[in-house]
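For this view, one protein chain was removed and the others were kept in their places.
As written, the chains take the letters A, B and C, and residue 1 is the first residue of each chain.
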Amino acid sequence: MALDDLKTKDFAFVGTRPNRPDGLDKVTGRAKFGADAHAPGMLHGAILRSPHAHARILRIDTSRAEALKDVKAVVTRADFSDQVPFAPGLEGEFWNVLENVMAGDKALYDGHAVAAVAATSALAARDALKLIEVEYEVLPHVTDVDKAMQADAPVIREGATDYSVPEGMHPNVVRMHESGHGDVAAGFAEADLVIEDHFTTEATHQGYIEPHACLATLGMDGKGELWCCTQGHWIVQKTCAALLGIETANLRVTASEIGGGFGGKTTVFIEPVALALSRKANKPVKLVMSRSEVFRATGPTASASMDIKIGMKKDGTITAAEGIFRLQGGAFPGGPAEYTAMCAFAPYNLTNVRQVGYDVMTNRPKQAAYRAPGSPMAAFAVESVIDELCNQLGLDPIEVRLKNASREGTKASYGPRFQRIGLVETLEAAKAHPHLSAPLKPGQGRGISCGFWFNHGGETSVSLALSEDGSAQVMVGTPDIGGSRASMALMAAEVLGIPYDNIRVTIADTATLGYNDVSHGSRVTYASGLATIKAARHAVEKLCERAAKKWGIPVDAVKWENGCAVPSGPNAGDFDPLPLADITADMGRTGGPISGHFEATPEGAGVSFATHIVDAEVDPETGKTRVVRYTVIQDAGKAIHPTYVEGQFQGGAAQGIGWALNEEYIYGEDGRLQNSVFLDYRIPVASDLPMIDTVIVEVPNPGHPFGVRGVGETSICPPLAAIANAVSAAAGVRMRNLPMSPPRILSALKAHG
Amino acid sequence: MSKIHVSTTVNGDAVEYLCDPRETLLDCLRDKLSLTGAKEGCGTGDCGACSVTLDGRLVCSCLVLGVEAEGKEIGTVEGIADGDVLHPLQQKFIDYAALQCGICTPGILVAAKALLEQNPDPTEEEVRFWLAGNLCRCTGYDKIIRAVMDTARDMREAV
Amino acid sequence: MQYHSPASFAEASQLAAAATGTTRFLAGGTDVLVQLRADIVTPDTLIDIKKIPGTRDITRNADGSWTLGVAVSGAEMGEHAALVADWPGVVEAMNLVGSTQVQGRATLTGNLCNGSPAADSVPAMVAAGVTATVTGPNGERKVPVGSIPTGPGRTSLAKGEVVSALHIPARGEHAGDAYLRFIPRSEMDIAVVGCAVNLRLDGDTISEARVSLGAVAPTVLLVEDAAAAIVGSTLDDAALDRLAAAASAACKPINDKRGTIEFRTQVAGVLARRVARIAYARAKGEIIKGHHG
């Protein structure tokens, strides 16, 4: 078989479930996470944060803190580069990040960093913060997306609006997206029933258990070392270099083990601050966020206010769909309004569709990506309306979705035609699943929903080096968030034909491998996997060359099979298979070390769909909801390590349950965050959840050598809607606002009578 | 502010450290004894990532002061394995992929071990409620609960 | 911060009386350490009372009453079979505080002196008629636990005073208590509403009752109208309706991040019904295990 063929069956390693290579480290406490690093002579940093939602910073006096013997450095915005240009929208993203990690002339949200200190102990650093005097002029604030768009709302920042926003809108509306096709008015006219409704979701945090942490060293020579927990250390390197005014190559960044990210660790928060402190103190500085800082000052997802209108014929055909999505992304441009809009109707084959998204600034922390950013809230609104249409027209929700489902060749709601996709297969699997026909108890309701995410490729570099004994080391640049070392080793083993245990996968630092995009966009198994396969194939080519040379036959007369070079056919000659280890044993004397490399930006990340089925139970006296059964069905393209694929499905569902039922950012009238601890930011605990069943559908992605589609993000797209549909069925009243907290459910029941 | 001298026992070994009275046992384990297996996820006793045993009792080490460890016996994740033999829970967590990022794993292992010592035959509900103070954001708990239940079964059968 | 671990309550009281600035007593530490860590309260003086003899003891007195040392943890209470048999409501209320880990440390006294209107154990203690010994510069006094918290984060304890023991009355015959709270998750939340009922039967008829509510007013409420609503009844539907109405009527809650006025008022009645049924069944001799959540 030619090396570039798509392989979708007869795998030796892919699809098996070996133990992860880093398992021992992680069950013994040996794995080193962000806060586990230590350096001789290290100082401890701490950050002073604004108590105001919106305030002009009139004066910062650090002299009393600096006078303390234990304090070795104090930094403010003046200690960062002044060469980072401001630009509207997302064009000036470095400036946005700089402004976020250290306030300039205004504090823009409760928790916004205004100064930082480095001292000889963590306690001394915290004590020193209390001696920094900041004089604020408190300004009017706004934290609600709809209010932020009203004429009387305070302006967060003039000039942040980009080209896309029409004249006449409030300056807090900084970006706008509009797309679609057909004629929605004509479509609605054809419908037998049109439902138009309004939905809201609150901001939720990624909620990773590991707070941001780093250890930074930056010398007077402009050379630095940074250890941090991040989803992508090259973006950290690039951003920190820009913010500190040093050359990228002079900053070496090493990614620690990462204690969860879900999108929230795709940017920087404390890393540039630690570097600035280190540069000033000329000593290593460790900086670790408290949980409260994580909630107040790192990115939650956006909150949303949405209007949906869908028309349907009596036979279930959707005639037109329209959605207006207002996304609140904090005090900076970047709310994922365009993704919300583009994902909203993607599961359906629509003749007439229009979607508009607004990115709106408020006095809240800068939103960060969260697992399929923007898509879950869209699915909540759209799939709720489809559910209601099915209810009112007496139609089966699976059949209606199948009837309208996007397939290969369908013109997507966001424009282009789909390639091979697996939505129909997930719906058929749902239809056949025993969950769908299982009886419900009184007080219970069942909901289903589809969900969609694009997935991503991104810049990727992988190196693979063979050892004399025939083992292989693979260097990848995407931090392992959920077992990706195992997937990489499986794919390398598949190509090389050597045992899984003979392959060691390392997350390389920025100085030892070429650029890698962040572990985001569900791209790791897709893109780093593709690069690992191609790097291994590159090494195999060299192995075949050595065999050809040894046998004295042309290289194209050698093929690679089961870990051995073999003659490609009877005409090539009669030679015994030459195992990999026999070639590597004397590789130093037959042409030198053998390595394989691959660097590219793979552009074939297949989009992905899922269908979820949920049973929920509502206590009509208290409004308390319990999820009693949950099934995730999702297209993985090809599951490299099925257990970790299941894990992604289950994790996405669990986060969706939290978002749907209990999680929310709660702001007081004063604009301050009221629930910045896990006690009151209520993520699901073990006793809240049932087992989460999974069905892995495999519709190969033509853009990956083994057919892989990313799986990490799509799993959080259907839950909000599926749970809302189940709860609405159980309660007998349509729930339009998330979270569906007990007070909300009880008051909806009361209003319903 | 003067520091206080503390003598205590960690995973069976006698240790000493000097600490500020404001420092937690978690701070002392991590920063003074370099036992970084216990993690600080919240500092408020809500996440369980810092779980250790104190005289055999499961506690959050972020809610214990370093000075309170004087004369006590502390058990951490670093002490769970018996030499080069993993505790059955550790092995099962690897076998079942009962972890994704792994940050909550040390605390969950310490907590689950304490459960099985007290209740060798827990129901699923008992496991879930026992572990309700150990937050995991990656897994949805499914594989964790299965790993604990099946370890309990294996350990009962091995007796 | 000065750390002390006195050997007697008299010494503890002296230390506290002599201290300047903020003083805190350390028992389980599950509130004190959270406030310390979050820079909400950094005491100037921290007095660890766990080295005082007897603070970890659970004692059944000759008259059937109970004395609990102030450092007895929730877990230790839950493991004490005789205490659980006598006062399942008090124990289940304490066992709802926090996680398994928190149970390893948290104490009734700490839960009381933290002054939170939402403290789970306090309604159960108030319903049970628990009293506290308070040791101060002028010696000891005994007070009902309900008189100690005076509002969110505040207590009636004077400078130098420390709770040195808790006393639960003798259970007596044909009696039962229970506690339920409402939280949005199944665990780990602060009560949005809490309700305890302690009652005694004469045959099938309720002869004595105490009903208390948590998280619906600045302090835990002992609702006499609610008790009156069921005394003399067999806890029939009409009595339960009266109970629920009286419980709801007693609520003086606030809107906050954990619940609304409307929600708390309604759910107080719902819980009162449910709790009364459990207490009644227990008084009849049924064993009903503590509920989670």
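We adopt the following convention: contacts are C-beta pairs under 8 Å (C-beta built on N, C-alpha and C of every residue); 3 or more make two chains touch, one makes a residue touch a chain.
FYI, contacts and distances are computed from a predicted model.
Q: Per UniProt, what's the omitted chain called: "Molybdopterin converting factor, small subunit", "Hydrogenase", "Branched-chain amino acid ABC transporter permease" or "NADH-ubiquinone oxidoreductase chain L"?
A: Answer from the record: the omitted chain is "Molybdopterin converting factor, small subunit".
Q: Which displayed chains make contact with the chain that has been left out?
A: Taken over the complete structure, the missing chain's partners among displayed chains are A.
Q: Which residue among A:224, A:365 or A:521 touches the omitted chain?
A: Within the whole complex, the residue contacting the unshown chain is A:521.
Q: Of the residues A:605, A:686 or A:738, I need the one that contacts the missing chain.
A: Of the listed residues, the one touching the omitted chain is A:605.
Q: Among A:80, A:234, A:295 or A:418, which residue is in contact with the omitted chain in the full complex?
A: Going through A:80, A:234, A:295 or A:418 one by one, A:418 is the residue touching the chain not shown.
Q: Among A:33, A:136, A:332 or A:454, choose the residue that contacts the chain missing from this document, as touch is defined above.
A: Hidden-chain contact among the options goes to A:454.
Q: Who touches the missing chain here, A:25, A:146 or A:178?
A: In the full complex, the listed residue that touches the missing chain is A:178.
Q: Take the complete complex as the reference. Which residues in subunit A touch the chain that isn't displayed?
A: 89-91, 162-164, 166, 175-180, 206, 262-263, 266, 338-339, 342, 354, 368-373, 414-419, 453-458, 520-523, 601, 603-605, 607, 703, 710, 713
Definition applied: only the chains that are shown with their structure count from here on.
Q: Which chain has its C-alpha centroid farthest away from the centroid of subunit C?
A: Comparing chain centres, A lies farthest from subunit C.
Q: Return the distance between the CA-based centres of subunit B and subunit C, expressed in whole Å.
A: 29
Q: What whole-number Å value describes the gap between the mean CA coordinates of subunit A and subunit C?
A: 44
Q: Could you say which residues in subunit C touch two or more other chains, in rising order?
A: Correct list: 37-38, 186-188, 292.
Q: Where in subunit B do residues touch two or more other chains at once?
A: If we look for residues of subunit B contacting two or more partner chains, we find 20, 22, 43-44, 46, 129, 131-134.
Q: What residues of subunit C sit close enough to touch subunit B in their complex?
A: Its residues touching subunit B are 1-3, 26, 28-30, 33-34, 36-38, 42, 46, 48, 50, 73, 75, 98-102, 104-105, 186-188, 292.
Q: Across the complex, what residues on subunit A touch subunit B?
A: So the residues of subunit A in touch with subunit B come to 17, 19-20, 22-33, 35-36, 38, 121-123, 206-211, 257-262, 288, 290-291, 481-483, 643-644, 646-647, 650-651, 653-655, 677-679, 683-687, 689, 691-692.
Q: In their complex, what parts of subunit B are in touch with subunit C?
A: For subunit B paired with subunit C, touching residues are 1, 4, 20-22, 24, 43-46, 48, 51, 54, 57-60, 62-65, 67-68, 111, 114-115, 129-134.
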